[in-house]
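Yeah, one chain of the complex is gone here, protein chain that is, but the others are all in their spots.
This part shows chain A:
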Amino acid sequence: MSWLTGFLKSSVGRKFVMAITGLFLCFFLVVHLSGNLLLYVGADAYNHYAHQLHSNEELLMIAEVLLFGAFALHIYMAFSTTIENISARKKSYRVVESKRDDRALPLTSAADQTMMITGLIGLFFLLVHISDFKLENGWEEALAGQSQAQKASIIVSDFTRIIIYVLGSVALGIHVSHGLGSACQTIGFNHPKYTPTVHLISKIFGVIVAVGFSSFSVVSQFFPDVLNFAETASKSL
């Protein structure tokens, strides 16, 4: 098995793991967002979806283990490669200027230059999100006896959560806008015919993630009626 450890230790192999786990997590984001969007369809649709999801304990377990594994690998690889990448240049330049024509943003703020920081903000958002929705940490009273849709609506409209969820969603959107295209390149998926499309899709995906996931908090703030399910919830109880 030394070939496998050799592969996993090499720079190319580690990036490959990073790309595969990243692609899997992107797929998860799509599924997750599709589920969330049911909130706009109505409380019943969302509650039904949540119920279906939780009635399938085994499948949910497998999905959670896979997700946790992917996150752990992705984050581990991110740290190990970033540390190495930074230390590959001990003495830095006095002046750095990009030569890419397509750099619209200053070098220090572009998506590909800020993967670590957007990833960390995304991770913080994820941890808060799991604590809120899965563990209901600190929400025990507010959420007692509520339907799933109403729980979601209560959490996303909380003031601190609005800040964290919007910031987290935007950071995640920026992260995947580079990440998706980058992962395709890393697994060797590059061809003059479709690479421009891949990069375009990557950017659109970033916008969808940022807008999609942050929309719930924003809508709860500006159009409180849309996500207020107190009525329907009490009816269905």
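Note that a residue touches a chain if its C-beta (ideal position, glycine included) is under 8 Å from a C-beta of that chain, and two chains touch if they have at least 3 such contacts; residues count from 1.
Note that in this section contacts and distances are computed from a predicted model.
Engineer: Between "Fumarate reductase iron-sulfur subunit", "Spermidine/putrescine ABC transporter ATP-binding protein", "Hydrogenase maturation factor" or "FAD-dependent oxidoreductase", which matches the UniProt record of the unshown chain?
Structural biologist: In UniProt, the chain excluded from the picture bears the name "Fumarate reductase iron-sulfur subunit".
Engineer: What is the set of chain A residues that contact the non-displayed chain in the whole complex?
Structural biologist: 2-4, 6-7, 9-16, 81, 84-101, 110, 112-113, 115, 178, 181-182, 185-192, 195
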